[in-house]
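What follows is an incomplete set of chains from the complex, kept in their original frame.
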Amino acid sequence: MDIATIIGFIAAVTCLMVGIGANLNSMIDPPSMIIVIGGTIAATLIANPLAEVVNLVGVMKKAILTSVPAHTELIERIVGFAETARREGILALEQAIEDGDDTFLSQGVRLAVDGTEPDLIMDILETELQFIEERHKLGQDIVGNMAGAAPAFGMIGTLIGLVIMLKNMDDPAAIGPGMAIALLTTMYGAILANILFGPIAAKLKVYSGKELLAKRMIIEGIMSIQSGDNPRIVEHKLSVFLSPKVRPSSGEGGDAA
Amino acid sequence: MDIATIIGFIAAVTCLMVGIGANLNSMIDPPSMIIVIGGTIAATLIANPLAEVVNLVGVMKKAILTSVPAHTELIERIVGFAETARREGILALEQAIEDGDDTFLSQGVRLAVDGTEPDLIMDILETELQFIEERHKLGQDIVGNMAGAAPAFGMIGTLIGLVIMLKNMDDPAAIGPGMAIALLTTMYGAILANILFGPIAAKLKVYSGKELLAKRMIIEGIMSIQSGDNPRIVEHKLSVFLSPKVRPSSGEGGDAA
Amino acid sequence: MDIATIIGFIAAVTCLMVGIGANLNSMIDPPSMIIVIGGTIAATLIANPLAEVVNLVGVMKKAILTSVPAHTELIERIVGFAETARREGILALEQAIEDGDDTFLSQGVRLAVDGTEPDLIMDILETELQFIEERHKLGQDIVGNMAGAAPAFGMIGTLIGLVIMLKNMDDPAAIGPGMAIALLTTMYGAILANILFGPIAAKLKVYSGKELLAKRMIIEGIMSIQSGDNPRIVEHKLSVFLSPKVRPSSGEGGDAA
Amino acid sequence: MDIATIIGFIAAVTCLMVGIGANLNSMIDPPSMIIVIGGTIAATLIANPLAEVVNLVGVMKKAILTSVPAHTELIERIVGFAETARREGILALEQAIEDGDDTFLSQGVRLAVDGTEPDLIMDILETELQFIEERHKLGQDIVGNMAGAAPAFGMIGTLIGLVIMLKNMDDPAAIGPGMAIALLTTMYGAILANILFGPIAAKLKVYSGKELLAKRMIIEGIMSIQSGDNPRIVEHKLSVFLSPKVRPSSGEGGDAA
């Protein structure tokens, strides 16, 4: 679970509660919530194929709950594969991947075990990677567009509220509360955009970058293992993908080269 | 018919009705509608050639009603062509395309049947594809610009309404209803932009991407059939265009290669 | 004359009149017009060389009045040149261009008639084309910036009006009309931006695209004529520039190749 | 002196005065001016190195006062150099540049007189040109950012004024004038952005384009002179940089080639 996301949500709600204080009741109006949340989802449905929108819940849950994958652990894993391949032959990797969760990694290893041509492995994995990248991009775009739709529906809701209030302006004492309710949709829209959709779209982008880097390391590692590279060479080739600060054994790798 | 678009429109209208409630009458003002809808169309006419604007109705209807083309069915169709060409010769494709609806596909097959040079087929279809892409882009731009024009005419309408109201401020009791009517154009503009033009422009882009991908698969398939490729090879070449998840027989294709 | 532009302007004014109704008098305030129109022109003068701004009136008149050039007619014209050159020799083109209006076309033909080296003709016409493209781009940018300046000066005018009104708030009855006048500049700015400058900038871009395409067809045609190509080949080479739908004789051209 | 800039400023002030009329006094409030002008300068200091900001006054003065350099005069000058070099030898250029104002031109000529390798002259002048381009870009960016900062500080000033006014709302009669003063900062910000910073940033860009083109012509000219080209050839090579319409002797140059 990503601690920053959780801390951020708690902090954001706490900060808003400081301003709301004892007036929480005044802030809650179910019809206003339906206009903003429902309208945002409706606009997303009109703008995108149904499958992508349904898929979105998983995407957002992932962004909130998944912790950033550790690239150093991935290097250790692949170097372990290289050692197994060297000691027991590349076919022994068949067993190793049984426990592997990442389907991209296990698919790549299986292609190598099957003795597929290196060029074809490269082609298959690169195509797969490109589709993963496009899928990520689509998810970010949809959430980013929701960050734009929420304030728009907030404004539409406020305009509806204002028109109703102004049309029925019999009792001047009702103007204040009427306007308060009209403003609620704008507030909901701003909160959804700036606490939920906007930051989640940004975090999806950060995660996508890290995941794609990991996938590129997997491709490089599998190509290196299949060509029979020494595990030290495999490690060195992969550590180039990382910032020198987080490389597992940067100095040593440099000497070994 | 694309279910997501229909569901989205119904959901959007339902959400707005939750806020409007029994005040639907207050929300309808024909002159305000004329300013926003008419102004948006007028600005579109000034900014674009007449033919493009007339063409737009079809473009938007297509975006709302057409369902996403299934790329896997297209692959099956082209592989079927490849099998026919192998069994009965390429001239037999003449019959096969009689039933084909897509003019791009039938044009390409006819060129291959006529024994046109592969380079020339490529040239003709690529040029055609480029014009289709530009036409799609133009349609998206026009609808996207309408999403910008609608709120602008909404604001112009509100300013006109405010000026009239402020000039004739004899009866304070008339201020409320006057202002309510003035705000209606802003509301119409926001609704048109965020429920109609904005999401439709986004959906046109998604559809365009899928259609252009299908056209690229058709070019690849025809070139492959004309060069006498085995139907399995044709299928493999086309499946590379698809996400591994939706490929008709991904594993098998990989083995066959 | 471009019908869409004329229809658009009439439609836009009609729509606004629906909202204004009998209050046209309230909408007209010469000092407010001077602030918005004058301010927009002044900002354009500060931001651009004098010659470009003076040139702009012609640019905008052209966008409003010129109809879209028909590329198919241009092809017929150039194919006619090719037939003349074939029948009577390239020198006979000297007579043909006397009637030609387009200076780019006549310059190109004259270069070919003079027996200039093909590479040099290409160079001269391409350089000329590049400058035409830059001049078009500059015109679009200036009109586009005016679409941004008009609402800005509208807001400045409204702020001036509000400050004057608020400073002299002796008579509460004067607040309404004072504010009405203050709002007029914002309205003028929005109308100018969304009915005049914005759509004209967009139409200039569409026209520029069509004109540059025509110029590119002229270059291709002249090079083809000078190299002694058969008129059918000239026609085929030019028809590639057009969408298959509007090609003069698409199927025939394809056969001839 | 650039006439358009001067005319533009005078026209802009005149237009605003039409709206202000006899209320000029109400428009002037020194503390409001300090907030907007001072705040804009302060933000520029925080965002940029001190040297760049100090340099900015010269940059803006140049944009307002310098007239557009005439490229045709530059061509005449360089062709004159080419004739001198042909008649009296390249060393004679040493005298010619004494009167030259442009340091880029004199540096280039001196390098040619010194018999520096053509490749090295090219390298030195291209590097210099790149730094001039970056410096221009930086200047435009800073002025462009000021066009964004001015309205922001205008809004901050208005918010400060509104808070003060609302806190001390004892006398209802003071509300009007208090709000008038609060609005002044927004007005100052809008005026600064739309009459000063915005248009000046745009004009800097136009000037930069013209100056860089002139510098590129100087490099081409010096390389041509050093390689011993005929003055006619030098002129032809330089005239290619200009729009055919303003070329000194376009037809003749074309014949000479």
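The letters A, B, C and D name the chains in turn, as written, and every chain counts its residues from 1.
Simple rule for what comes next: a residue touches a chain if its C-beta (ideal position, glycine included) is under 8 Å from a C-beta of that chain, and two chains touch if they have at least 3 such contacts.
Bear in mind that the values here come from a model prediction, so they are computed numbers and not experimental data.
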{"item": "Oligomeric state of the whole complex, in copies, if 4 are shown", "value": "5"}
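Keep in mind that, in the parts below, only the chains that are shown with their structure count from here on.
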Contact-linked chain groups that survive once chain C is dropped from view: A, B | D
{"item": "Angle of the C-alpha superposing rotation, chain A to chain B, to the nearest 5 degrees", "value": "70"}
{"item": "Chain C against chain B, contact positions shared by both copies (same if over half, else different)", "value": "different"}
{"item": "Approximate Å spacing (C-alpha centroids) for the pair chain B, chain C", "value": "27"}
{"item": "Length of the line joining the C-alpha centres of chain B and chain D, rounded to whole Å", "value": "44"}
{"item": "Overlap residues in chain A, where contacts from two or more other chains coincide", "value": "none"}
{"item": "Arrangement of touching chains [line / ring / star / complete / other]", "value": "line"}
{"item": "Touching residues (chain side chain A, partner chain B) in the complex", "value": "31-32, 34-35, 38-39, 41-50, 53, 111, 116, 120, 123-124, 127-128, 131, 135, 145, 149, 152-153, 155-157, 159-164, 166-167, 169, 185"}
{"item": "Residue ranges of chain B touching chain A (in the complex, touch as defined)", "value": "2-5, 7-9, 11-12, 14-16, 18-21, 23, 26-27, 68, 173, 176-177, 179-180, 183-184, 186-187, 190-191, 193-195, 198-200, 202-203, 206, 240, 243-245, 254, 257"}
